[in-house]
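The excerpt is restricted to a subset of chains, each kept in its original location.
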Amino acid sequence: GGDDEGSEDGKITLTVATFNEFGYEDLLEEYMDLNPDIKVVQKKLGTWEEHRDNLYTKLAAGSGLSDIEAIEGDGMPAILEEADAFTDLSDSEVDGRWLDWKQAAGTSADGKLIGYGTDIGPEGICYRADLFEKAGLPTDRAEVAPLFADWDTYFATGQEFIKKLPDTAWYDSSKGTSQAMINQLEFPFETADNEVVATTNPEVKEVFDTVTSMQAAGLATNLDQWSNDWVAAFQNDGFATMACPGWMLGIIEGNAAGVTGWDIADAFPGGGGNWGGSFLTVPAQSEHPDEAKALANWLTAPEQQIKAFEAKNTFPSQVEALSDPALLEATNAFFNDAPTGEILSNRAQAVTVQPYKGPKYADIIAAFQAAILRVDEGQETPDEAWDSFTADVERIG
Amino acid sequence: MSSHPPTAPAGEVPSSTSPAGPARSEEPLPQATTPVPPGLTWRQRLSRIDVRFSPYLYISPFFLLFLVIGMFPLIYTGYVSVHEWSLIGGKGEFVGLDNYRAVFEDRYFWRALRNTVSIFLLSSVPQVILALIIAGLLDTQLRARTFWRMSILVPFVVAPAAVTLIFGNLFGDRYGLINSAIGVIGIDPVAWHVDTLASHIAIASMVNWRWTGYNALILLAAMQAVPRDLYESAALDGAGKVRQFRSITIPMIRPTVIFVIITSTIGGLQIFTEARLFDNVGLGGSDRQWQTVTLYLWELGWRLRNLGMASAVAWLLFLFIVMFALVNLLLSRRIGGGGKS
Amino acid sequence: MNRRPGFLVYGLLTAFVLGSAAPLYWSLIVGSHDKSVVTQRVPPFIPGGEFFSNAQRVFDTVEFWKALGNSLLVSTVCATSVVFFCTLAGYAFAKLRFRGSNALMVFVVATLAIPTQLGVIPLFIQMAKLGWTGTVWAIIVPTLVTAFGVFFMRQYLVDAIPDELIEAARVDGCTMFGIFRNVAIPAARPAAAILWLFTFMTVWTDFFWPMIVMPSTNPTVQIALQQLQSGYYVDYALVLCAAVLSTIPLLILFVLTGRQLVAGIMQGAVKG
Amino acid sequence: MASVSYVHAERLFPGAATPAVDDFSLDIDDGELMVLVGPSGCGKSTSLRMLAGLEEVTAGTIKIGERDVSRIPPKDRDIAMVFQNYALYPHMNVGDNMAFALKMAGVDKAERKRRVREAAKLLDLEDYLERKPKALSGGQRQRVAMGRAIVRQPQVFCMDEPLSNLDAKLRVSTRTQISALQQRLGITTVYVTHDQVEAMTMGDRVAVMKDGILQQVDTPLALYDKPANVFVAGFIGSPAMNLLDATISADGSAVVDGFSLPIDRAVAAQATDGITLGVRPESWHLAGEGEDGYPIKVAVVEELGADAFLYGTPATDVPADLLRQIVVRVDARLNLTKGSVVRLTTSPDKVHIFDKATGARLSA
C-alpha cells in the first residue's frame, strides 16, 4: 500500500482505490496528461464488502489508505461516523453539483462534506423479452412498462407468467426485490435521530410480508443474489425480470453473455427508486490531501461522469450531467438497443423518496435480506425469519 | 612424544578465590578437604563460560521473538477482551466480563459452536478412519512405493483457499458437478449452500481431502515402525490379515493415532478458510449455517469492528481447544484399551 | 512375509489417488474453458484451449504477479529464518544440558496447541502501531520462528547426533559453537531441508493472517485468489484457472522435493 | 511330533542373482535338536523361515513328517517360532501373549488358561503373567518367548538366534536351559545361531552353512574332529584352527614358511596343487630344549585363568603382519615374555590336511 507513495522524479503519486467498475481507467490517463507532475495509480477491488473490510482495517491501522477512497452509498452513513478520519472536501466550486439528496448523503452531521458523489442507481426493470413472448406477454418496452407501473401489477403479471412458464421464476431474487422496495421507504430502519425502528416499522414488515408471500407464490428464484447459482441462473432461463439500476446493466451483460432477449423498461413499480451509487473520499491519512481533493473534484465533475457512464453505465449524480445529450442519447446494444440513457434519466427523475440511512443501515439491511433468504431457502417460516431478524437487529444494537 | 606446551604458564595469576562464578549452583566448588585446584587459565575459564551460556544463547532468538509475537499477544488478548475496544476507535472503557456475556448471549455464537463441532466431527472421524485404511494399504510391499506415497500427498500442496474455490464449484447447489453426478443415479440435488448438514459435509470434505493423505503418511510411518516379526509371529499364531491389523497394527500405533486425532482436533476447531470462502459473502450462510467460531470471531472483529468481543471469543476458543484435546486424550486412552495396567 | 499385495490393494490405492487428483483436474478443465462450461449439463472431460487466455485475464483482473512475488518473498524469508533459528534452538534442546531445558521445552510444546487465532487481535494492533500492516513485514515477522520448527528439529537431532559425537568433538578441542558448526549443522541438514520445505508451504498456503493484515492491493497469492471469487459474479473459469496457477509453484516444488517431504512427514511422526 | 526334511530346497529372492539358500537338503529326525550355524548372511534365517512358511520355497520341497508343506500357509504348519527379538506383543501381558495362538486356534478359555499356567510353571514365569513385556528383564522376555512356543505343543520348534539379545553370562546359562527343556519336551527343533560355541554346545547335530550352501552336517564333536573343509575347520573351534598354506617337499613332508612339518604322506599325495594344513591351538606343543620346531615370536599371551593362549607371528624372514597369527594353547602358568621366540611341534595325526584349491578335506 503506502510503500510506493511519495515522489519519484519530483512527481506526486496519488492512489485511487475503487471497487467493482467505476469506469475511471481512461479518465485517469487523461488526468495524468493534463497534470504532468501527477501520477495516478488505481487500485481496484471486486466488491464493496471486500473494499470495506480493507478500508476499515487500514483505518484501524492508521495508515495504508489510498489518497482517494471510494465509498458505497449504503456504507456512507457509517463512514460519516468516522468523519474525523477524512478530509473535509467542502468547496464553493462544487456547491450544487449534485442532486440534493446525494450531496446530503455525503455530508456529516456537523456539516462537513466528506464524499463527492459519483453515480446514483436509478432503477428500471430489466426483462427477458423472449420469455415474455413465450408466456404470451407483450414484449415491446413501451407495452411492457404499464405492467410494471406498481408493485401490485408487477406481481400480478408475475403470477400470470409463471402459470405459463413454471420452470422460470418471475424475478431474480427476493433479495433484489426487497432491496428495491426498501429503497422506496423514507425511514425504513432508523429515525432521523438514529433510533432503530427496523422491527417496529410497519412499512418494513409489509415489505417483508409481501416478498415472502410472493416467494411462497413461486415468483422468486429462491437464489441468493450474487451467489454462484444466481449467476448461473442467467444462463438457464432462471427468471424473467429484475430490478435494474444503471450499474446492473453491465453485470447482466456479463452474466448473461450469449443470452439474447434482454431489454429494459422505462418503468419502476411505485414510481422511482435508487439503488446504490458511490462517493469519493479523501482520508486524513493522505499525504497529498489537496492534490487528492483536486483529483476527486475533477473525477466527479459532470463531464467526467458522463465519460464514466459511457464506459460502465454508472449513472451520473450530477445535476448538469442529467441533461447532457451524451447521456440522453446513449443506447445499449445488449438490451435490444434500448435508449438506456434516456430511460435511466427518466427513472432518476422519478425518484421522489430516498431512504434515510443511519450508521446501522448497512448491517440492518444485511440482516433483513438474510432473513428473507432464509425463507427462500426454506430454513425458516416467514414468522420465524421475522423473529430471528428481530433478534439480529437487537444484536446489532 | 608429548608435543604439548605446559598448560599453566608461570605468569598466570592464581586466583585464590575460586573461578566458579555463575557455575556455583551446578558444579559445586571443591570441598575444603580437597586441595584447591590450581587457577584455570583465562582460556579455560572462557571455555567454561562458553559451555554454560551457549545453550541459552542458542535458544534466545526463539524465545525473544516468541515473547513478542506469541506470548505478548496471548496475554494482551485477555486484556482486550475485558475492554470496549473498537477496530477503529481503539481502546474504550473497562467493561469486565461484559464482552464474554455478550458472546454467551449471542445466538450466533452458539450456532458457530455447533457448526464447529459438527464440522470437526465430520472431518476428523472419517479422516482418521480413511487415513488408517490408506496407511494399511501403503504398508505392504508395493511396487513404486514412493510414487504412491507422493500421490496420496498431492492434495496437501493445494492451498486451502484454492481447495475451497474448487470444492465450492463442485458443490454448486444447482449446477455443481457433484449434484450432476448424484443426479445421474437419481438422487435429488442437495442444497449444499443452504442445508446445514450438507454444508458441513461439503466443508468437511474439503478438510478431509486435503489432510487425509498427510495423516495416512504419519500413520504409515508408525506402522512401519512395528517390528515385522510381530506380524510373522501372529501369522504363525494363526491370525489372518484383518486380524493382524486389528490385534497388532492398531494397538501398536495407538500413540500415533492419538497424536493424529489431537492434531486434527486442534485443526478442526480452527477451520476458517473453507468456511469463509464457501460463498462469496463470507459470513457462513444466510442463517450462519456454516459459520465456524473463527469465522464468527472474524465477523465480530472485522465486520462488526468489535475487537473486545472478538478477543473474548478468541479466549473461549482456546479453552475449547484445550478441553477438546483433553477429552480426546482420555477417550482415546479408554478406547485404545490402554486403561489397564 | 514377502507376499506382494494383490489387485485389491492396488485398485483401492488407485481409487484414492484418482480421488486426490480429481479436484485439481476438474479445476484444470474449468480453467481451460470459457465460463459457460460450469453450467453445462454434461461437463467436458478434457481440458480446453482457453487456459492461457484465462490466465491472462487473471493477471489483468488482480495483481497476480505482485501476489506471486509477495508469496515467494515471504515464504522464502520465513522458511530460511525458521530453519536457522529453529536448528539453533532445537540443537540446544536436543543435545545440550542446561538448567531449565525441560521446562522450556514443555513450554515450546505447549505453545504448539495455541491456535493462531488467539493472538491475532493484539498482533494486529501491534502491527498497526508499527505501521507494518499492508507490508510483507506483517506476514514475515510473526513467522520468523515457529514452535513447531524447534520441536521438529529437536526430535530429529536427538537421534541424529549421538551424544558421543559431541563428546568426541569436545575432546577434540571444539568450542560450543565449533560443535554446532562441525557436528550439528552437517547432521541437521536433511531435517533442515524438510523444515524449510514445510515452512515454505505453510506460509505459501496461509490465508487467515494475510487476509487480516494484507490489503487487496498488496496481496499474497491466496488473497488474490479470494478477490477473484468475491466479485458480484464469479467467473469460475477465471477463478479455477487462478487456483491452478496458484498451485503450480507448489506443485513444481512438490515434484522436485516430494520424496523428502514424504520422508519428513513420516520422520516427524515416528519421533513425535 | 515329526521329522523335518528339506529336499533340494531353494530360495531365490526376486532380483537377486544367486539364491540365498541353494539346493538345501537336510533330514532332521523326530525329536532332534538341529543347529544351523554359519557366518552372517549365509542363509540360516532364510532356511528356517522357509520351514516356518514365512519365506517362499522357490524350488524343491520341505516336508514335516510325511506332509509336503512347501505351499501351506504358516498357520497351518503346526510350527512355533522363537524370534531373535522375541516378537512379544507389547500391548498384551505375558499371559495373553502366551495364549494368543491358542485363542486364534479357537481353544476354549479354560484350556488356554491351563496350558499357559503349565508352561509358566515350567519356565518359572508364574509371577509375571500379568506383566507387560516391557516390564520384564531380557532373560524373562526370552523365557516368555519360549513359553509362547511351548503352549502350542507344535510339531516343530523354530528358533532364530533366540539368545543373541542376552548378555554373555545369561546366554551361557540360558542355552543349557533350552537344551534341557528341548530334551524334556522331545519336540523336533531347528535352532539358528551364528555363534559356533552355541552350536557346539546345544546341537544334537550341527549343520554348517556358507553362502547359502550346506557345508557339513554332523555331531558337534565330529565337526570339530573332522571338518569337511577349510571353512568348517576355521569356523568351528575358538580360538580358530591355525590354517597354514604349505607346499609338499621332495621328502613328502609339508613346508610352511620354510619350516617342515611332518604329515601323513599318503594323504598329501592326493593334493592336486598345494595343501592347507590345519592345526588346532591345543594341538601344538612347545618343543623341548634342543628339539626342532616351528619358530614363533610371541606377540601376546592371553591369560584366561585356566588356560592361556599365545598369539605370535612366524619368526621367519617373511615380514611380520599383525593380522596373520599363530595361536597356541599353552599352560596357564607358563611365563613367556613378549618378543621371545618359542618353537612349536605337533604330531602328524593332529594335522588336518586340506586341498588348497578346493578347500576339501584330504585327511581321513
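Which chain is which? They are A, B, C and D, in the order written, and residues in each are numbered from 1.
Please note the rule applied: a contact is a pair of C-beta atoms (placed from the backbone, for glycine too) under 8 Å apart; a residue touches a chain by one contact, two chains touch by 3 or more.
Given the structure is predicted, the values throughout are model-derived calculations rather than measurements.
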Quiz item: What would the formula be if every copy in the file were counted?
Solution: A x1, B x1, C x1, D x2
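The rule is short, and it goes like this: only the chains that are shown with their structure count from here on.
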Quiz item: What's the overlap between the neighbours of subunit C and those of subunit D?
Solution: B
Quiz item: Counting contact pairs per chain pair, which pair wins?
Solution: B-C
Quiz item: Once you find the CA centre of subunit B and the CA centre of subunit C, what distance in Å lies between them?
Solution: 14
Quiz item: When the C-alpha atoms of subunit B and subunit D are each averaged to a single point, how far apart are the two points in Å?
Solution: 53
Quiz item: Just curious, how far off is subunit D from subunit A if you go by their C-alpha centres, in Å?
Solution: 93
Quiz prompt | Junction residues of subunit B - those touching two or more other chains | solution = 90, 168-169, 172, 175, 232, 235, 280, 282, 302
Exercise. Among the residues of subunit D, pick out those that touch two or more other chains and give their numbers.
Key: 54, 74
Quiz item: What residues on subunit D touch subunit B, complex-wise?
Solution: 49, 52-54, 73-75, 77, 79-81, 83-85, 87, 89-91, 93, 100-101, 104-105, 130-132, 152
Quiz item: Contact residues on subunit A for subunit C in the complex?
Solution: 1-3, 17, 20, 43, 45-47, 49-51, 54, 57-58, 60-64, 66, 226, 228, 231-232, 235-236, 251, 254-255, 257-258
Quiz prompt | List of subunit C residues in touch with subunit A within their complex | solution = 35-36, 38-39, 124, 127-128, 131, 133-135, 212-213, 215-218, 227-228, 230-234, 236
